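A single protein chain has been omitted from the complex, and every remaining protein chain is retained in its original position.
Our next item is chain A:
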Amino acid sequence: MDKHEEKELEAFVDKIMAEAPLESPSADFTKNLVQRIEATQHKEVYQYKPIVPRQVLVLLFIGLLTLTFYLIAQYGLESDGGWFGNVSVEPVFDNIWGWLENYTSSKILMYAVLLFGLLFFVQVPLLKKQLDRNVMLE
């Protein structure tokens, strides 16, 4: 094939290709594509990501361990030698619960409290059923 024929061939193919129609994909091509992409994006959104980053957690853990070992080294393992060895908590509880020692209640009050407790447990399955139904409706 000489140069002239090559030129002729080129011109001929130029003409064919200029006329070759562009093909179009299906009408909902773009819509389907965007849906696919949005689906993957949502997956990314719902992927579990810890609020505290891993590095901070590791640092906290190491810090806690060091503190524990430091305290053990400093004060030892004996319970009486620790921080709360000399703190007495009894007066605090005496103040809060002391009044119970002299308290007496009537039988009616006791029955009322018992009945209230009973009705409370009756309500639990009823409430659960109703909530389930509401959630299903959504």
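The rule is simple: contacts are C-beta pairs under 8 Å (C-beta built on N, C-alpha and C of every residue); 3 or more make two chains touch, one makes a residue touch a chain; residues count from 1.
Heads up, the rule we're going with is that contacts and distances are computed from a predicted model.
Chemist: Given that one chain of this complex has been left out, which of "FAD-dependent oxidoreductase", "Probable glycine dehydrogenase (decarboxylating) subunit 2", "RNA polymerase sigma factor" or "Branched-chain amino acid ABC transporter permease" is its protein name according to UniProt?
Modeler: "RNA polymerase sigma factor"
Chemist: Tell me which of A:L33, A:V92 or A:L131 is the one touching the absent chain.
Modeler: Answering carefully, the residue with contact to the hidden chain is A:L33.
Chemist: Could you pull out which residues of chain A are in touch with the chain that's been left out?
Modeler: Counting over the whole complex, chain A touches the hidden chain at residues 1, 5-6, 8-13, 15-26, 29-30, 32-34, 36-38, 41.
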